[in-house]
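Left out: one protein chain. Kept in place: all the others.
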Amino acid sequence: MKLGLLVNEGPFTHQASDTAYQFAKAAVSTGHQVLRVFFYFDGVNNANKLSEPQSDDRNLVKMWGELASEHDIDLVVCVAAGLRRGLKEEILADGFRISGLGQMVELGMAADRTIVFGD
Amino acid sequence: MRTLNLVNKSPFEKNCLESCVRLAKSDASVLLIEDGVYAVLDKSAKSFLIKNHQQHLSFYVLIDDLDSRGLTNMAMIDGVKKLNYGGFVDLVVNHDVVHSWL
Partner (left out) sequence: MSEENLFNTKGVKKNFMFVCNKAPYGTIYALETLEMIMISAAFEQHAVIAFIDDGVFQIKKGQNTKSSGMKNFSPTFGVIAMEKEDADEDDDIDMIWRIVVEKESLEARGLSSDDLVLKTEILSTAELSDLMAKQEVILTA
């Protein structure tokens, strides 16, 4: 099945990004396709390459980039939500790209199931 | 259309589960994840939210989130099924639409 994910919250402050990541990982490991993960609201902060978690903790920014690269997942950060929060090209982590909110609507149209992770 | 409802907040913190059971159609499923797992504790002041709706809604809870919160061995409401992320994916596939109650 083709799956689309919307992540509304940034890393660490809420569990949303962790849950979305674990879900995406389980989905691809059972043969499903995660077409795109769209990061909106504070979710754009999952794409901040300056994130430096403690050494004994998970690094969500890197984890998303690696999962995307391994399984051909399109990680999209909303340009407008990003600008509000200072998430711009110059600090964009590997594996992410910045694009318009229309990409979320398009994802809803293209995916068999759309799942929202948030607060 | 069969809906999979996701609830991720404790019923003591927010009214998401309350709104979910109020509006969910018969035969839908509800999966408790993240802080939502506290709703499955038996004999809590909020147990009624699940118990009063088990006739027409199927309830599930994510094991990983129960474990993180030290709830693995606590008494759970009868009839709530435990599953892992693989089961979560299966639920999504076996329903027509997912509704997250945020």
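To keep things simple, chains are lettered A and B as they appear, and every chain counts its residues starting from 1.
Here is the rule we use: a residue touches a chain if its C-beta (ideal position, glycine included) is under 8 Å from a C-beta of that chain, and two chains touch if they have at least 3 such contacts.
All values derive from a computational prediction rather than experimental measurement.
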item	value
Selected residue (touches chain absent from view) among A:L3, A:V28, A:L67 or A:A81	A:A81
Full-complex contact with the absent chain, from A:A24, A:A47, A:L60 or A:I98	A:I98
For chain B, the residues touching the chain missing from this view	1, 3, 15, 19, 22-25, 28, 96-102
Residue ranges of chain A at the interface with the undisplayed chain	6, 8, 35-36, 40-41, 74, 79-81, 89, 97-110, 114, 116, 118
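Throughout what follows, only the chains that are shown with their structure count from here on.
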item	value
Length of the line joining the C-alpha centres of chain A and chain B, rounded to whole Å	24
Chain A-facing residues of chain B, complex	6, 8-9, 33-35, 64, 84-86, 88-89, 92-93, 95, 97-98, 100, 102
Footprint of chain B on chain A - complex, ascending	1, 3, 8, 15-16, 19, 22-23, 25-27, 30, 32, 113-119
